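Here the complex is missing a single protein chain, while all its other protein chains stay put.
By written order: A and B. Residues from 1 in each chain.
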Amino acid sequence: MPPSLPFIRLVHRNLRKYRFKIGLSITIAILVLSLVSQYIAPYPREGLGYVPVGEESRRLLPPSPQYLFGTDTLGRDLFSRVIMASRSAIIQAFSVVFLSLIIGLIVGVLAAYFKGLVELVLNYLTELFMAIPSIVIALFFRLTLEAGFHVVIISLVTTWWAWYARITYVYAKGVVELDYVVLAKLSGLSPAKIIMRHVVGVIIQPILVQAISDLGSALLEASGINFMGLGLPPGYPDWGVILYEGISEMGIIAFTRAPWLVFYPGLFILLTTLGFTLLADPLREDLDPRLRRRWKLWF
Amino acid sequence: MVLAVRASGISIGYIDEEEEYIVWAVRRVDLAIEEGDAFCLVGESGSGKTTFANAIAGILPPHVVTRGKLYIFDRLAIDESTWNFNGLRGRVVSYIPQNPGTSLSPFLTIEEHFYHVLRDTLRYDREKSRKAAIEALLKVGLDRGVLEDYPHELSGGMQQRVLIAIALASNAKIIVADEPTSAIDANLRASVLQLLGKLNREYRVTLLIVTHDLASTSIVCNRLAVMLAGKIVETGRTISVLRNPQHPYTKMLLDCVPLLGVKKPLKPLPGEPIQVVEDKAICPFRERCPRAIDKCVEEPPLKPVGDEESHYVKCWRLTGGESE
Partner (left out) sequence: MSSILELQKVTAGYKSVKGFKSLIKRVEIVLREISFTVEKGERVAIIGESGSGKTTILRVILGLLKPISGKVLIYGKDLYSLPSDQRLQILRRIGYVPQDPYKSLNPVLKIKYIVGEPLEAAGVEWRYIGERIREVLKIVGLPQSILNDTAEELSGGMRQRVLIARAIIAEPEILVLDEPTSALDVSIQAQIINLLNSIYNTFKVTMITVTHDLGVAQYLADRLIILKSGKIVEEGSVDEVLRDPKSEYTKSLITSYLRITGINSLNNIKIRGQYV
């Protein structure tokens, strides 16, 4: 039985909750936007970073029907840039969380299932990687490699997997001593099957939910790295890069004169993060009854 | 006689998560416990006995709805859907939880446990609470040495005694004990029960014991009520009910208790205790009853049986329903 089945049931159960509906709508909207943005953007070339030549008068225009979000310091249409940046946001958030989840799940379950030396070594390894800040790693990779997605993703995954390894280890540790694992061992089931069926299959739900709510944090951290200019190259459509470019232009502070430069990318980061959080929150409550509230919020 | 607890038509239900329906755990129960009684609520899981005991102890969770009236020493504690346990909870009624191991804080010594309870209920200072604690510990057969101990240093039976002592020290008139013997080893059960019985006799504490075990009932309690699916199906003096059980459910429970040294076959009826969602007027034992008759689709009234006074039973066959 694939372990995802109860997860689908879990999602299905929560479909009627308003918070979950809002979260799901925002997430789907951003996903769709990331797919179609390059076709609906009014100035797709500018969105990708092309600076219009000889049109200095277009710089720092306020929002208007022609330029919905206004224009940036180089005269590019901000609306096109912001909506096309949703693609990079989705790529970074999902690949960071997915890769970290896979690595962390494997390390955590192995540490919990095979006790003794394996447990000791894997746990110290986990703690070691938890101690390194991702910014430092991003700096290192930026100095040795080309700018691009791989810098952001590698530097985040290097530190993030350790958190999933730790969560998985804690959950798995509580399961491996339970009687159904003992029973399976006694009947001679192979360790691989025991791990998949009785350990991963049981603990996967809360970890998946954690991963969903972490999508927002991953986006924030990725935007942070890009904002500092350590990740994606300048001009690339990414909310972090757009923010960075909106802060100043050749040493002159730009965003006080043109607040839309930071408002719109910031709003999109906020909305996307909120969407992921609203998506994960009801699921987490469902899994852990202690978090359930007896009183109702407005949504 | 003063009535320690009087319930009239009390119903207690749990609201479902989505507030769609209510699961009624206790359904229109009338009950009177006299002061100084040792009363036992007998029932299996899902019978509503713990919910009812929690209501008397005043520790109902917030997502519960109530109907009917509950008086504790003539004070109205539950009036339809409003509750007021101020001045009752912890002061008049004290509660001994089911599992002593998880009911004491592992970070506090026994003395601090006493202090925190007595400070909140009786406004004692440290000195006074220590004195009261020593006194109460002597009553339950422990010496003052345990005051400095942490809970994990005591055995399960001693932890249970400490909990009883805390209940005693707060001068409670009613002690509600939820399954006091189920979490401790078989050979310690008798001593805990005898202790509760002693408190009842010597200090005139009204006891309400919740259990699924008829054997422990017979040791302490002078009166009992058998609960099934939120209703009392048989009640009366312990000796009269156990010697002469009338309701088929009580009979079955007696047939299921293993008696040491007596080789009698255990005779359980098939099926499991039902847990009722809808509040239907129906005999709750009908599905499992070997002697069910047509009339059993209606709820029988609680009527007296035999020559024993105060022995009531809820069964059509015994209280003049239709002939067979």
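Quick notes on this one:
Heads up, the rule we're going with is that contacts are C-beta pairs under 8 Å (C-beta built on N, C-alpha and C of every residue); 3 or more make two chains touch, one makes a residue touch a chain.
Computed from a prediction, not measured in an experiment: that's the story for all the values here.
Within the complete assembly, B:265 is the residue of B:62, B:106, B:145 or B:265 that touches the hidden chain.
Which of B:2, B:76, B:239 or B:297 touches the hidden chain is settled by the complete complex: it is B:239. Listed residues A:120, A:136 or A:271: the one in touch with the omitted chain is A:120.
In the full complex, subunit B makes contact with the omitted chain through residues 44-45, 156, 181, 185-191, 193, 212-216, 218-219, 238-239, 242-243, 252-270, 272-273. Although one chain is hidden here, its contacts on subunit A can still be listed: residues 1, 3, 5-6, 115-116, 120, 178-180, 182-190, 197-198, 201-202.
We take it that only the chains that are shown with their structure count from here on.
Mean C-alpha position of subunit A lies 52 Å from that of subunit B.
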